[in-house]
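Omission of a single protein chain aside, the complex is shown with its protein chains in their original locations.
Here is chain A:
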């Protein structure tokens, strides 16, 4: 390369470098902007929960004062931390956690077993069963909710923890998700274990389940969020604070004539924390599994 060519190439490389830096700045700025937009409602929620005047919270909404608190107080948290009486929010939080844990654990077992059988089991009419599972997925929960209320009531399960867990343990979406995941694993694994004399359950438990951490994480998060956010169903099937979850309790703050924004915000912050922890803990698997299985959230 001649000196002339070198002298021309140097500014070109510099300009390419500049444009790359510019692109990175635009990218970073865009990401920051999106992050700000996403996080601002959560920040507003947190700020509002530290104000003790519900009328002031309402008056501040729609202006930048919604993002600022001059005299922060934990009085709303103290108020809702009461574990006794009609407003037992600690109890509601515990109820939600208990329902979530049992639903997720039993859901993982039931749905993964069903998915495994559909993927590797020697069932007759497996394809039809699979089609039925997919078909069931498109039926919205709301359309079956009233008959389900009657069934649960006749079974004597009203106002119990069981009524909030049992109907949602088996889910076509999660069965299909597990099926898809198991079906992608090499068939040789199954055949080799079978030749070694392992039972189907042993193969499921000792070989396929340990390889399914991303699927387990995805299903845990999706089921957890679904269970945590349940509102209509527990409203219909619970009567007292014995088994009522926190989502229903928060709705109590939205009354006929007045809305207790202060306490609703504090209770919402408390309700958000476990889901955030769950998401942060399983984030890596969650993202990889979503990308891998191309499931749309």
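Annotations
Simple rule for what comes next: a residue touches a chain if its C-beta (ideal position, glycine included) is under 8 Å from a C-beta of that chain, and two chains touch if they have at least 3 such contacts; residues count from 1.
One rule holds for everything that comes next: contacts and distances are computed from a predicted model.
Of the names listed as "MrpA C-terminal/MbhD domain-containing protein", "nitrile hydratase", "Extracellular solute-binding protein" or "Pyruvate dehydrogenase E1 component subunit alpha", the one that matches the UniProt record for the absent chain is "Extracellular solute-binding protein".
Touch with the chain that is not drawn comes from one residue among A:120, A:181, A:260 or A:282, which is A:260.
Across A:101, A:251, A:273 or A:287, the single residue that touches the chain missing here is A:251. Across A:65, A:126 or A:205, the residue that sits in touch with the chain not pictured is A:65. Here the missing chain is touched by one residue of A:184, A:235 or A:283, and it is A:235. Residue-level contact of chain A with the missing chain is found at 55-56, 58-63, 65, 85-87, 146, 149-150, 153-154, 158, 231-232, 235-237, 239-240, 248, 251-260, 263.
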